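Omission of a single protein chain aside, the complex is shown with its protein chains in their original locations.
We call the chains A, B and C, going by the order they appear; numbering starts again at 1 in every chain.
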Amino acid sequence: MREYYTSIRVRYAETDRMGYVYYGNYATYFEVARVEMLRAAGITYRSLEDSGILLPVMSYAVRFFRPAHYDDELVIKTVIPDLPGARLEFEYETHRGAVLLNSANTVLVFTDKESGKPVRCPDHVLAALSD
Amino acid sequence: MREYYTSIRVRYAETDRMGYVYYGNYATYFEVARVEMLRAAGITYRSLEDSGILLPVMSYAVRFFRPAHYDDELVIKTVIPDLPGARLEFEYETHRGAVLLNSANTVLVFTDKESGKPVRCPDHVLAALSD
Amino acid sequence: MREYYTSIRVRYAETDRMGYVYYGNYATYFEVARVEMLRAAGITYRSLEDSGILLPVMSYAVRFFRPAHYDDELVIKTVIPDLPGARLEFEYETHRGAVLLNSANTVLVFTDKESGKPVRCPDHVLAALSD
Partner (left out) sequence: MREYYTSIRVRYAETDRMGYVYYGNYATYFEVARVEMLRAAGITYRSLEDSGILLPVMSYAVRFFRPAHYDDELVIKTVIPDLPGARLEFEYETHRGAVLLNSANTVLVFTDKESGKPVRCPDHVLAALSD
């Protein structure tokens, strides 16, 4: 369970005056993509948070090759390149049909809600991602 | 302190494919307008929340007469028509120069954070709004 | 084709500090709901716009009964109460399971892109909504 595909339809609210998806909105698409990937692996991000583990984003980088437009149906390919330690990395590619629109990556950190300190990836998450 | 004017510059992120401010984004402008009005009256909404009083929105209505565009400098006139009991109402008008773009109102409810129940407007808020 | 149900999963980006869906974000959910309803009736909103007819929102009102939370799966019931003339009205109810969270309505106006003037509902739209 290290690769996953998520479909997202572009909403009107997400477009801008250029007629493109506003560059800042891809961060939300990638959030949806990684959450759905985790869900497919049996991990509900909400439960993780409710159990006291936050996963804030530590870094995010994206390169844009072509814009997406209103009502486009996008497919985001998400890859977890390495099994997580304290950090969990995701790589993303946004496609519209055969066309690659952008590629991105995020690094998240398992963080104890109380102390705010990094912690190791919980065992059940590691197990789910190792399958 | 029952009438207040707030300036807001339209951000690119807030426009849509029509070139207008997306209709959903005015809710954020009105949030900024009421928070700044309260601040001018000596009430910090963050402190209120930190003291255990939430102010969720109970109803919101808006009528649009003309669109706003990217980079427009809008002025939002905010009025508190009545001294609050458990409810705090705000009325808004968005202007661009002499042109009225829309008018709106929201009703918020003073709510105890723990119980989730409505509570009466705290005395210091009432005092600040009575000046 | 006068009633329709759309599922929407709450995204992290859409929550706020209270842990609720930010009140302004429901406007986007209702946009998705009405666009999907039109699509199910055979009308692509993007095509409508590309053919020179805009559908800006003229009024929007919402009453909130209970909050939605992160990752909730919401169902929005959308109803078109009357066949459109120059105006197209939608009524919405947001449910989480059996619980009604809020109800809303929007009025949109068929508008000629060039002149900015209201126009009558195009025949093919009227036919699709009359089925």
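One rule holds in what follows: a residue touches a chain if its C-beta (ideal position, glycine included) is under 8 Å from a C-beta of that chain, and two chains touch if they have at least 3 such contacts.
The shown structure was predicted, so the numbers you read here are calculated from the model rather than taken from an experiment.
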item: Full-complex contact with the absent chain, from A:A41, A:V57 or A:A86; value: A:V57
item: Those residues of chain C which, in the complete complex, touch the missing chain; value: 12-13, 15-17, 19, 22, 24, 69-70
item: Touching residues on chain B - with respect to the absent chain; value: 9, 11-13, 27-28, 31-32, 35, 44-46, 49, 70-71
item: Absent chain, residues of chain A that touch it; value: 17-18, 20, 22-28, 31, 49, 54, 56-64, 67
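Note that in this section only the chains that are shown with their structure count from here on.
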item: Taking each chain's C-alpha mean as its centre, the one farthest from chain B; value: A
item: Chain at the geometric heart of the assembly (C-alpha centres); value: C
item: Two chains joined by the most C-beta pairs in contact, as defined above; value: B-C
item: Distance from chain C to chain A - Cα centre to Cα centre, in angstrom; value: 27
item: Mean-CA-position distance for chain C and chain B (Å); value: 23
item: Residues of chain C whose C-beta touches two or more other chains; value: 27-28, 31, 49
